[in-house]
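All protein chains but one are shown at their positions in the complex.
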């Protein structure tokens, strides 16, 4: 049994980890921390967990995270980097669902996240937890940087094209739409039902923290070429789901459908839809799948990729659990084989 | 292994049965019928099932339902009663998710459903599939009438009070609110997003088909007393979920919390919340639970019960599967132990 | 021209006042205060007002409210009572959209609102601003207590029955459902899109501040009888709108439709729908109407009234403007004659 701790269990990625982990046959949930809700039963905050999670939240200072085999950090940015070293030193593996270990360039990280990084050397060690790219390294990793939600959807959509070298790399466009849960469980006015409901808007057009992460991932896929990427995130009035609409310019003719199907033939959680498909976000709601469709509208040289994920599952907690399964040699789809809730 | 067929698999209760059954370890799905989509792969209509259900829809005329051990009817009212007898004669058990076998009084049924009943004698045999009331009869049943969604939520909330004889039976009020999926997957203007979205309304105030079903169930709970019930259903802009707010007049003082906790102490899918709770419908979204809370506001003699279910799970497909598990001696929560999707 | 000031213009009732007032032909908007947004142009916070409102928010300490003819308080509870006297002394009329002057019984007010009242004598002077009941007093009022949203919907629905003395007064039930904007523009987790979306729940079952206000209004309608009222508010996933479903027990036979039509025959903003109707909340979205329908389901002795309003218009800003029109001798529907936005 894998002894698991969750640091920061009151947010949406926290509760989603709890939903998935509590039915994982090889996991015992040891401790869930929360600074604000210490002492309160987890299922009082999240009644959906009644009968499944009996633990109370533990104050971070009293949580014996070093007794775990693995700790998930579902905390805000800047927390995991404070605690990762001592946990690693104690032999505990770490998966950070926040951004602390995602960017290999420290200066870039510090610019976008507005903090001094606490442990640049661990950034070097950390493995970027996108199994479709880094499965082998994840297997032996002590420290995994779980990808962001937008970066997961965008990278999985562009990677086949970039690895094959069939599109221009200087004019990529990622027009992404996210459900409101992506903003987290924080009392911000802009995310109120009366503000975000029946409304659609772009945000972060001038620059979003996921931009450098996406750029880094796409660059890797090209073997290091410069990437010209315009990334425009939007807020859409739904709870879960990301839909990325990706645009690139083809440099040559290619069977796009075959390219995608071959790239992901062995991937348990990437579903290349039949030609002509237009995936719904709800087709992955609550599940760990990324569904992709590739189009070349009107026979022009513009390729359009549609990529959908559940931002809280493949975009966060599910992918983290997938990484855990890989790190501990458990079948990769254990506790991840649930079907999307539709309707 | 239980060989299962589904008659009428394209509606919401059909796809929900598929979601639940396709991960049931003792079930093999033999056939799913559809008149309109015969020949089409199930997962083309419902991409959420890609990788889980490989069957195509079969035309009802070609479906060898009599080779199954059990057939679920997820068809419109009036279909199951045409086919039940021949299936039963062939040794197949039947669970009807529609209303054909719910009302014991044939004249009442014919009045509310506007049809002549095809097999009144089978109505006599059929067991009303509310496990919290009829578990023993369900165990040995050949034919189960799966309860309606509103009737499930309302009966589970009133039953403890009626069985204990602590409320007046002549002035019960059930103010119920349903998500739009309760109306089914039919192209009706009133259920369009642009009509039902950002809107709330009552409907069927003059009389709703679930009224006689609820009344029959409540009457049983009192040992046959006349029931005076006002039932007002409402449409609320959400996809899944029923919230029933139930009002009754107390005849004497009683520890209401204890009454409810004792009544449902052994029920795997009824969760009596702690005193003072106000359950969210989302706390049961996608799960088979009914969560209940009982209140006596301002110390008056009016008792208020809050009862929430997912109309497609405990209100339809989940309860049907629960009945199947009981009928076949399988652990009652098999394939039903999933946690609500929250947020 | 009526010189108007708004105290507390950043909340939802504030912006709604601005929407309505900025096209009122007899109003000049003098000042809009905000503690948090002082100095910021109003239309920067609310781009919908671009081209219609040029004012910036003014800090309350610098706002010369005493130069106005009328000040609307769209502030939290407890603010208007601090400032009303000096404004009245300066000859300024006051309409409070909060609760400071709604309850005539000071002890009751202090219990439910958890504050000491600053000016009990003004409570005596204040007129409860429900035009359908108090039009004559409003005409000559200096200080108007604008009714709450639930109290408006519930009172308008029960009043014809209570004034006519045709229902029991000891067992009234008001099952009310509100859109999320009713909770105001505050960063509270429970009102996030990801919490309140696709969800339905009751709240305040044990006791809600609008209960004593409703009870007081219903009592007046009976000429002072004790009122036994159970009031259960619910949160429904829509932005605007209240739907109150009201239940009472008839003491004698009466033509309910005629009773309602006669009671409101001369009311410009109460629409008694034809017999059998079931009003949508969207039929009043953005408008000042209350639409009512009265039912006697299955011919029993329970009367059911359906009452819908837009909580921000007839339930707040629109009713306040209606009161202003009455107080200043302007045609009552001036700037209130807009049609609901449907769909």
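Each chain gets a letter, A, B and C, in the order it is written, and its residues are counted from 1.
By definition in this document, contacts are C-beta pairs under 8 Å (C-beta built on N, C-alpha and C of every residue); 3 or more make two chains touch, one makes a residue touch a chain.
No experiment lies behind these values; they were computed from the predicted model shown.
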| item | value |
| --- | --- |
| Which residue of C:49, C:144, C:173 or C:192 touches the chain not shown here | C:49 |
| Selected from A:256, A:304 or A:335 as touching the chain missing from the view | A:304 |
| Absent-chain interface as seen on chain B, which is shown | 12, 179-181, 183, 185-189, 191-198, 237-239 |
| For chain A, the residues touching the chain missing from this view | 171, 173, 175, 177, 179, 194-195, 197-203, 205-207, 211, 228, 230-232, 234, 236-241, 243, 245, 247, 249, 276, 278-282, 285, 295, 297-298, 300, 302, 304, 306, 308, 343 |
| On chain C, residues whose C-beta touches the chain left out of the figure | 12, 15, 19, 22-23, 46-52, 181, 185, 197-198, 239-240, 271, 273, 277, 279-280, 282-287, 291, 312, 337-343 |
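Definition applied: only the chains that are shown with their structure count from here on.
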| item | value |
| --- | --- |
| Chain whose mean Cα position lies farthest from chain C | A |
| Between chain C and chain B, distance of the C-alpha-averaged centres to the nearest whole Å | 39 |
| Interchain centroid distance [CA atoms averaged], chain A/chain C, Å | 45 |
| Chain A and chain B, separation of their C-alpha mean positions in angstrom | 36 |
| Interface hub residues of chain B, defined as touching at least two other chains | 197-198, 239-240, 279-280, 282, 285, 343 |
